[in-house]
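Excluded from the complex is one protein chain; the other protein chains are retained at their positions.
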Amino acid sequence: MLELTGVEIRYGNIRAVRDVSLTVGQGELITLIGSNGAGKTTTLRSISGLLRASAGRIMFEGEDITRAPTDRIVAMGISHCPEGRRIFGSLTVGENLRLGAVTRADRRAVAKDLGEVLEIFPVLEQRLGQAGGTLSGGEQQMLAIGRALMSRPRLLLLDEPSLGLAPLMVERIFATIAELKRQGLTILLVEQNVHHALDVADRAYVMETGRMSLEGPAHVLRRDPRVEQAYLGGGEVRA
Amino acid sequence: MIEYVVQQVVNALAAGSLYALMAVGLAMVFGILRLINFAHGDLMMIAAYVAAFGLGAGLALELTIPLMVGGTVLVGLLMERVAYRPIRGAPDVATLLSSFAVGQILQNGTLLTTRLAGQPTLIAFPAPAGLGGVAAVGPITVPLVNIVSFVAGIVLLGMLTVFVTRTNLGLSMRAAAEDLSAAQLMGIKVNRVVATAFAIGSALAATAGLLFAVQAGQINPYIGFTPVLKAFIAAVIGGFGSIAGAVLGGYILGALEVFVTAVAGIGDILPPGSVSPEVRAFLQQWLPSALASYRDAIVFLFLILVLLVRPQGILGQRDRGDSL
Partner (left out) sequence: MAARRAAGPAMAVGLSALAFALLDASGQAFWQGLVINLLIFIILTVSLNLTSGFTGVFSLGQIGFMALGAYASAILTLPLREKAAFLPDLPSWLAGVHLDWSVGPLPVGFLVATLIAGGLVSVIAWPVGRVLMRLSGHFVAVATLGFLVIVRVILFNADGFTRGSRTFSNVTQYTNLWWAGLWALVVVYVVWRIKRSTYGREMLAQREDRVAAQAIGIRVMEPRLLAFVVGAFFAGVAGSLYAHFITSFSPTVFYFDLTFRVITMLVVGGMGSVSGSIVGAVAIVALGEALRRVEDATLLYGLSSIVLAAMFLVVITVRRGGLLGEREIPLDRLFLRRDRTADQSP
């Protein structure tokens, strides 16, 4: 469904990501893990067109989207739920959700999807008229995911959904991710919470200083000594 | 005395409406692009010239207004496309200076055009029927254009409010102003939102330009400069980038200006016997009528004060990084 080959991304003269290749198949939940600054977020941003790859190719459902503008990529069915949630704080929860579907013309279908999102995150329903900035961190994350779902994506890019959340809320978010996968949504998940990420994922990629260092089925990587030592060892997992 | 106060309040509301109409356009563009478009004042000037041309050619006001608004919007869109889009994302100062250059081109282009048309630099503005004259309610007389300015301001700003809260495009604009890259992730087309902001800003500036020209009675290619500075102050007071803040700032500025003008020389105006001679002498010494001519300086001091004490303005939030 999604295929990156030899992608390189530069910030000015600095190569942030080099020779990254990954594939995401229909219905898969793929996780991209690695330490801070490894280039995971940069990779996601190049998929959604916020950054331009300086080399390599990005294909989505057989179409080359390496140079496509973000709005086209969104229209093609890729939804990017960014790191730090980035909800519109001065807009209401309802307006935030409406913005998720801002490119869709079919009002009836949008209304139906809104109902489904509110079913997944019932807490948002009570807060529809409230400014997004007044929500708690966990609620904001739910809103961000809900907003990303409002565009009815075929591929969901999730960047650090558990960042800065209380342990209980982390459990809830990962349960939701698992549920979305069960409903058939294809997901590319970037996480520092390697434990949880490997629990829900089918396959995983590990990035180190801008390159892919490992890849394989999630349950295999879980027991890979290199992963254990770097990301799972001694309970030093960032939650 | 009461007439004096009522007249001043109407003046303040009229001035406030004009500043608000101008400030909103500045704030919308700033909110999305972090660009202070100083050429915004020149859009107002262009509108005044188109209106003067239309009215001078004998067109009715109802025909002149669409012509004026259309022409100004066209210039506004052109300026965005030609001058600002190529440097989008450049440092703040580079974009600000570019807007000065755009302003120079518009001013001198107008100057050149009037010369070629055999007109002098300063031309009288033909006051259209329905906007000239005064309105009198009992002993209170107010220039009609002031009342029209106030009403037009309220109506247009009301329409704008409906647009930004009820329509998808308006919602996209607010989202882009708050967080441009997150808005892009919603599939919002940045160019479209920016063009919309410029078009709406130009239309509002055009209205302000017409009303300003009627009030002033004459126009020249440089009339946009002071209003855009004032509009900027209004936008800063309210909290730059916020539409509601710009409106609020516009009315605060209008009130401040009228207040400075009204209290200057108050010691001479107060009716005999209303205050003790000492108070009158005090007022005459500390609020002399000459103070009124320092109005612009006082207003700018106020701006600098706001920038220092509360740089995010009254309604604004602190700027957070926009990089994703």
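We call the chains A and B, going by the order they appear; numbering starts again at 1 in every chain.
Keep this in mind: a residue touches a chain if its C-beta (ideal position, glycine included) is under 8 Å from a C-beta of that chain, and two chains touch if they have at least 3 such contacts.
Everything numeric here is computed off the predicted structure, so don't read it as measured data.
Shown chains touched by the hidden chain across the complete assembly: B.
Considering the whole complex, the residue from B:Ala83, B:Leu144 or B:Val263 that touches the absent chain is B:Ala83.
From the set B:Leu77, B:Ala135, B:Ala195 or B:Leu229, the residue in touch with the chain omitted from the display is B:Leu229, counting the whole complex. When the full complex is taken into account, the listed residue touching the unshown chain is B:Ile36, out of B:Ala23, B:Ile36 or B:Leu156. Among the residues B:Leu97, B:Leu169, B:Ala195 or B:Val275, only B:Leu97 touches the chain that is left out of the figure. Of the residues in chain B, those that touch the hidden partner chain are 36, 83, 86-87, 90, 92-94, 96-98, 100-102, 104-105, 107-109, 111-112, 115-116, 225, 229, 232, 236, 290, 293-294, 296-297, 300-301, 303-304, 307-308, 311.
The rule is short, and it goes like this: only the chains that are shown with their structure count from here on.
For this pair, chain A with chain B, the centres built from the Cα atoms lie 43 Å apart. The residues of chain A lying in touch with chain B in their complex are 45, 48-50, 69-71, 74-75, 79-80, 82-83, 86-91, 95, 98-100, 102-103, 147-148, 151. The residues of chain B lying in touch with chain A in their complex are 168, 171-172, 174-175, 178-179, 181-190, 242, 317, 324.
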